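Below: one structure, written as structure tokens.
With one protein chain removed, the remaining protein chains of the complex are shown where they sit.
Up next, subunit A:
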Amino acid sequence: MANAIYNTLFRRNYTMLGAVFAGAFAFELGYDNVMNKIWDSHNRGRQWKDIRHKYVEAADEE
């Protein structure tokens, strides 16, 4: 198992680099998602997207 992973991913430099960049991409996606979720939950009810429905509906009625 360990040998198989080592041989496929880390043995050659270019596969190692590819694995690192793919990992960086995945990590960034996940990290950004998590951080946005934390931010949104911390600022719940205070952002424009939370209160937008109040004002956009009022504008449509006019």
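Please note the rule applied: contacts are C-beta pairs under 8 Å (C-beta built on N, C-alpha and C of every residue); 3 or more make two chains touch, one makes a residue touch a chain; residues count from 1.
To be clear about the criterion, contacts and distances are computed from a predicted model.
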{"item": "From \"DNA replication complex GINS protein PSF1\", \"DNA-directed RNA polymerase subunit beta\", \"Cytochrome b-c1 complex subunit Rieske, mitochondrial\" or \"Ragulator complex protein LAMTOR1\", the hidden chain's UniProt protein name", "value": "\"Cytochrome b-c1 complex subunit Rieske, mitochondrial\""}
{"item": "Residues in subunit A touching the chain absent from view", "value": "2-3, 5-6, 9-10, 16, 19-21, 23-25, 27-28, 31"}
